[in-house]
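Of the protein chains in this complex, all but one are displayed in their positions.
Chain lettering (A, B and C) follows the sequence in which the chains are written, and residue indices restart at 1 in each chain.
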Amino acid sequence: MATTSPPGVGLLKGLGVTIKQMFKPAVTQQYPHVKPDLPPRTRGVIALMDENCTVCMLCSRECPDWCIYIDSHKETVPPAKEGGRARTRNVLDRFAIDFALCMYCGICVEVCPFDALFWSPEFEYSEYDIDKLLHEKGKLREWMDTVPPPPALDEGADAPGEVATAIEKANQELEAAKAKAAEEARAKEQGEQAPAAGDAAAAAPAEPEVKAGEIDQETFDRLIAEGKSERIARSKAKAAYVKKEKQRLKEQAEQQAAAAPAAEEPKVEAGEIDQETFDQLIAEGKSERMARAKAKAAYVKKQKAKLRAEAEQAGGGDAVEAPAAEGSGEAAAGEAAPSAAPRKADIEVEGAGEIDQETYDALIASGKSERIARSKAKAAWVRKKKQEQMDAEGDA
Amino acid sequence: MSIAEMANAAAGLAQFSPAPSLLEIGDSFWLSAVLKIAVVLAVFFVVPLVVGYMEHKVMGHQQARLGPMEAGPHGSLQLVADGIKFIQKEDLIPSAADKWVFAIAPGVAMVPAILIFLVLPLGPGIWGVDFELGLFYALAVGSVTTLGILMGGWASANKFSLIGGLRAAAQLIAYELPLILAGIAVALQAGTLSLVGIVEAQSTFFIPGTEINLWYLFPQILGFGIFFIAAMAELARPPFDMPIADSELVFGYMTEYTGIKYAMYMLTEYAGMVSMSALMVVLYLGGWQLLPGVPMPGCGGSGNIFDCNALGVGLGVAVTLGKIMLLTFLMVWARTTYPRLREDQLQRFSWLVLVPLSLLNLAIIAVAKGVF
Amino acid sequence: MSDMSTRETVMPGTAPGEDLLIEVTGDGDFQTADMQLSIGPAHPATHGVFRIILEMDGERVVDAHPVIGYMHRGFEKLAEHRDYRQIMALVNRHDWLSGFSNEMGVALAVERMLEMEVPERAQWIRMLIAEWNRILNHLMFTGSFALELGAITPMFYAFREREDIQHMLESATGGRLHFTYNQVGGLKIDLPKGFLRRSAELSAITRARLQDYKDLVLGSDIFQARTVGIGPLSTDVALSYGVSGPTLQATGIPEDSRVTEPYLKYGEIDVPVPVGENGDSFDRFYCLLHRIEASLDVIDQIHDHMPSGPVNVKLPKQVKAPEGATYVRTENPLGQLGYWLESDGGRTPWRLKMRTPSFSNVAVMPHLLRGTLVPDAISVLGSVFFVVGDIDR
Partner (left out) sequence: MTGHDLAFLVVALVTGGGALLTVTSKNLVHAALFLAVTLSGIAGVFLVLAADFVALVQLVVYVGAVAVLFLFGLMLTRAPIGREALDNQNRGLGIAVSGGLFVVLSVLVIGAFGGTTAAEVGGPRVGDIGMVIFNTWVLPFEVLSMLLLAALIGAILLARRETGDSGEEQAPTRIDMGTAPSMEAERMARLEGGDDQAELTAGGDPGPAAGRGEGRA
């Protein structure tokens, strides 16, 4: 296989390669002085558009290493129209990504159905302290400024879904506008006035209705003037619009509340503690701090329950849904209360090797492979045993 | 070559009169001694750093990179920064090591490297001592470095270090022979072992029938090649760096060394590059002479290369350093280009190729000397 | 010295309670005891946490014992608890130099089980990126093998080329090493504008620069002195150990899954397969370098074939492979990669068994190392291409 050049020629050729390279420019990038030019799709850091987040928890659940932390609570939005139903909606309290754990797979960005998560090519956020790699909501929101617009797709690519829809819609509108213009032109021809048909089409009246995706023109103009990219300006303007809208709704709600004080939400004064719980915990030997936190949580819970009961007794409209999570004070204390009832997972079943013959036969009959049938049957057996034990305990 | 010719050639060695060094201050022995030591140490510590910087940059650009850029303008103080770092580092001695031998080994390797600089002529009148046996002295002292390497390799109590030390010793012994044989051919032609004398001899070696002098590079191009390869092998420079082959032996005899001791080994290597290059400059490239047949500006006629004014001295030193840089550049170039050989291939190359060739070279020179 | 003629040495073995007992009997004062030299787990030549214990007589290797498992991360078990989307982000990490090819193997397996029609364009793009991924991998080994033989420069040249290619791939996938670009049924998103033009450009540039490696490494007399005839591997031995990829092709047989069992659209194009003669270190490197050229040929053909259209199919919210099992083999850069996927119909695999090329390549190592010198052992270690994560999983 070895090349059959005379000895020494190979050595000289090698010298030629290196000396030629010496007079070509080096490819080194002097990094801190020269920043790398990264493509828009680069997975550098995850940015959060928190206005778009609906706390659906999809990202957190799909994350392979569980590095996304989300806390939220529910708020009741008063009915928009009088006599309507009050709605509840999730309010994001905390959204944090631990970049010390993150493996940059991008699944969270991919699964987010509401366009709340984006990749940014920004990468300079290393820290001396690993704790600081936990980016909270505010910091994640700041990364939004660095999110570049998505690159144009290759010529051979299908247009992305939303663009295809938009094109279709635009075409329809264009058709409609043309038809309308033609009609108007005909009408105006009759009235011996003939402005350009195009003008008429362009002068379509602005929609008075407020739509999602509307932007706050003022903010948009200001940001553009500040030199931000159009994309960022647009997104911020959207956010500003949403914020304004929220403000408006809140004001409306307050006005309504002032008009009808009875409809006020059950409110609990924070800061107070449930003395009973506190004493009990102290007696159990917990630290004062822990006890205080738990007692606070207990107080809040009790008060809420009380208020809710009162509200229900009063029979006032819809019942307020119980918060899904325990009180936020308790979550902060970092310890979930152990549940009193035995859970299935806690029950130990002896003899894991046995199989549930019935299931096994059924599976074999349905044409499953023996291996799968066996494993499923095993699982079925364990499940049964557990159920039996639980039943037994329940009886006792 | 007849015995009578050999005797005549040897007799030529006897006609020696040491040339004066400009570093002599009046008649004071001690003052001039201090001055000489200062100059030798300054050269020992500064020139290897310059060579090291050159290596960084040349390697960088030959590898499509820039090399160091941060410490000093264009990274020129990188090695100074490295030196400071080495001093700050913890001085570790492995618990199983022979502490005493481990500690003095880098010194044993470094001291001979300094001593060689004593006889190297850097310019007209710029040398420590014009020793009658200069060439022999340089090669003899240089061979002691082996001992320091072997000591370090053994004392580290590390298998990789031991193998590295043994390889270094085997390599140094194998390449001592062609190195000395090539050097002897030059001494034979020049009729002296004094390094200054050899430079002088090259200023009076004319192309037959003309007044144009020649360097020994031209008659002894074979000897130069042998000396260059043997010098690289002796210094364990790539492609002959088996003693420290990082992919095989981690770092050979230097594996366990840290901090200042490691720095001493490294300095020894670079000082070795400089001293070997300086020897080659003296033996084959006419020392501080500008170009063959071109008289030195600032010096007396072409016949006298010692009678120089300040310009001539400065130019002479610059020319010597420039030639040293050229030779070290060649060594660096080889380092970036070649993979390393295997120890046994290197040994075979020495015994089967270089030694016979150097003997042939010696014979040619001796016959030529007898004929002309 | 008679008391020295028999000596027992106990050395730490590969597992607790399995210490190796080395007994050396000999006569004569110059009989030397064999020395154990532990190359790794942290050694410059093993590029990863791989350990190989050499029993040496002087510098000659008498026997070699590879010790693997320092990087075991339980990929196969982890995969049983991850849905298919998460598995994509998982499998591109066991052989981190062949991320795309790994993901593709799993995607192909699931698609095969679902009997899913993958859009044409997606298949061609997969091939394109897989070939670029192969070049990235081979460039890495070109550099690292030369580095292990003491030539430092090819590594830097290889990284220069890799940087360009990685930047291009990043523009499409967002990743440089762990692409996570595949999904069941195609790709996550189409190529960005200009990608194909850049790909064609880089193909020409890389092809031109390959000459540098040939002059600097392959043609160098010293390189040939260090590799020709070192660690020869016969085809029979290679096949009995399950060796694949360039290491197998070096023994002289053109075995390549892209040709012998074409997947994607490899059947529609011409895939050159370089082969060696003796299966020695030189031939292995020769095949590696020429596989880069072969991949560039393939890439040029892909450019000519690239259709337009969608790159993925609409997926249900939860992809579930139907019950059953399949085995998918693909030609990974390092050799044949196989995924045995068994599903019970759930959202995660019931079992995902990996057959990785590095494992087999390392298994043959002791056979190659016996009788070599330490420097040749390094030459063998560097030319039997492996990634430690791919051995240990």
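Keep in mind that, in the parts below, contacts are C-beta pairs under 8 Å (C-beta built on N, C-alpha and C of every residue); 3 or more make two chains touch, one makes a residue touch a chain.
Computed from a predicted model, the values in this text were never measured in an experiment.
Participant: For the full complex, which residue in C:Gln86, C:Asn278 or C:Asn312 touches the chain that was left out?
Facilitator: Considering the complete complex, C:Asn278 is the one touching the chain left out.
Participant: Would you indicate which residue among B:Leu79, B:Leu162 or B:Ala201 is in contact with the undisplayed chain?
Facilitator: In the complete complex, the chain left out is touched by residue B:Leu162.
Participant: Which parts of chain B face the unshown chain closely enough to count as touching?
Facilitator: 3, 6-7, 10-16, 98, 101, 131-133, 136-137, 139-141, 143-144, 146-147, 150-151, 154, 162, 165-166, 169-170, 172-173, 176, 193, 342-345, 347-348, 351
Throughout what follows, only the chains that are shown with their structure count from here on.
Participant: I'd like the Å distance between the centres of chain B and chain C, where a centre is the mean of that chain's Cα atoms.
Facilitator: 45
Participant: Report, in whole Å, the distance between the mean C-alpha point of chain A and the mean C-alpha point of chain C.
Facilitator: Centres of chain A and chain C (C-alpha means) sit 38 Å apart.
Participant: Give me the residues of chain C that touch two or more other chains.
Facilitator: Residues 153, 157, 160, 216, 220, 222-223 of chain C each touch two or more of the other chains.
Participant: Quick check: what residues of chain B touch more than one other chain, meaning two or more?
Facilitator: 62-65, 336-338 - these are the residues of chain B that touch more than one other chain.
Participant: Which residues, counting only chain A, touch chain C once they are in their complex?
Facilitator: It is residues 1-3, 5, 7-11, 13-14, 16-18, 21, 27, 38-43, 62, 64, 103-107, 110, 119, 151-158, 368-369, 371-372, 375-376 of chain A that touch chain C.
Participant: For the complex, give me every residue of chain B touching chain C.
Facilitator: By the definition above, chain B touches chain C via 59, 62-65, 159-160, 163, 238-239, 241-242, 245-250, 335-345.
Participant: Which part of chain A faces chain B closely enough to touch in the complex?
Facilitator: It comes out as residues 11, 14-15, 17-19, 21-24, 26-28, 30.
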